[in-house]
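Just one protein chain is left out here, and the rest sit where they should.
Then we have chain A:
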Amino acid sequence: MQMSVESRQFGAPAAGDEPILALSGITKTFPGVKALSDVSLDLYPGQVTALIGENGAGKSTIVKTLTGIYQPDAGEIRVSGEPVHFATAQDAAAAGITAIHQETVLFDELTVAENIFIGHAPRSRFGLIDWARMRQQARDILTRIDADLEPDMLLRDLGIASKHLVAIARALSAEARVVVMDEPTAALSHKEIEELYDLVERLKSEGRAILFISHKFDEIFRIADRYTVFRDGTHVGSGLMSEVNEADLVRMMVGRDVDQIFPQRQKSPGDEVLQVVGYSHPTEFADIGFTLRRGEILGFYGLVGAGRSEVMQSLVGITRPSKGVVKIDGTIKVIRSPADAVSNGIVYVPEDRGKQGAVIGLPIYQNVTLPSLSQTSRNGFLRLAEEFDLARHYTQRLDLRAAALDQDVGNLSGGNQQKVVIAKWLATKPKVIILDEPTKGIDIGSKAAVHAFMAELAAEGLSVIMVSSEIPEIMGMSDRVIVMREGLIAAELEGDALTPETLVRHAAGIGEKQP
């Protein structure tokens, strides 16, 4: 927490300022769910306000309300003291409110300059786009934020960090008075995060109000001046960051003290369940070999792109390996499709929940029973009562929060969707469950619940493979860790050899001799 002390020196909030943007008494209801109930949020010029809350607390809903995407059922929005009504996203943009989303909403096939100025490009006398001026202004803004980008580059050629810079440049070009940043650092490297912090400081010094949504406490304490905490769609508290500590915020978020320590586990792995030998893919990975025992949690650590997810997807038959052998309970199995994997007791909870995990559009119970339909049907004919029973059993075990089992999964929060996906796989009664980044982008409370649940599963004899990029999670949960680098196994670590330093060293390929 040394950093937070430093940051407060130049980010001191000037007391008594009027908020630029003030939301009060906001209520928003969706069918069956009260997303927001009488919440308020104030944003001050030249200050960063952190919005904190668990998944499903209503953070995304309030962002969509203040950017004009949702219209509140009740409540008031004031900009510089004047009551306003945002009927559309354009209204909010015209009032100087810009949001930079988790997955930036930009256009891949357009250039950097076009992305920055889309919707408000400089015009020539004849009403056409003044391309020369647009490029020049884009270049100015990019220089201002030290972005090493050319206005004519196509967006699809840029990395995720550069895309964030374009999104920020866009916010600056629109003369945004309020900038919303929704988990801006989730996909960034350490160095890129530092650059983002510099940018935030610059936006502050220009007098803009910033709403910063993050699950990472270190960055909240480093960068925010104020906080607002939501819980279950209600406003729990707000104030100055200098007056709270991490434990206070966590207590407000979850309404109780969260035990941040990972669950204690009896480590007594049983027989070998899964054995992988010489597993290779033409381009993604080569010569992968490991074993997994009953009741064991095996961690897979590595940098993004090390080939971990590719190995797992190949194990469950989504992609074909070029060579290699998979043995389950000692017998060689050929897994050609996810259906084969399910019948052999291996299941995969993918990282991309929206695209690969949940079938948005289908109700909860149909999502849960999708791979287990043979259990709940007779001769290929559905039995709804059995489906509801199976779905209820597993979703309630995971403490799913939903209005009804026939509700569309798309109406659930991210954390609850993840619960549905995990329930879906547990219902197949697997021997091996592979969890790919199971707690990515979910809040502390849900994280602890997922960790406890994993420990419980392992204790019941299920073998778990956990792909994770978070060192505390890997250290806290795994019995053993395999580190991958550039498609190869770089190390297998266990016991005393398993330290954060060894993990990072092997993942990055730094030699043993260097400290």
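In this section, contacts are C-beta pairs under 8 Å (C-beta built on N, C-alpha and C of every residue); 3 or more make two chains touch, one makes a residue touch a chain; residues count from 1.
Note that contacts and distances are computed from a predicted model.
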item	value
Per UniProt record, name of the chain withheld from view ["ATP synthase subunit b", "3-isopropylmalate dehydratase large subunit", "Polynucleotide kinase-phosphatase" or "Autoinducer 2 import system permease protein LsrD"]	"Autoinducer 2 import system permease protein LsrD"
Absent-chain contact - pick from A:R251, A:R293 or A:R392	A:R392
Residue among A:Q136, A:S162 or A:S377 touching the omitted chain	A:S377
Sole contact to the chain not displayed, among A:R294, A:R308 or A:K424	A:K424
Given A:D91, A:E183, A:E201 or A:D232, the one touching the chain that is not displayed	A:D232
Residue numbers in chain A that touch the chain omitted from display	31-34, 232, 316, 318, 337-339, 341-342, 348, 350, 355-362, 365-366, 370-371, 373-374, 377, 380-382, 388, 392, 395-396, 399-407, 424
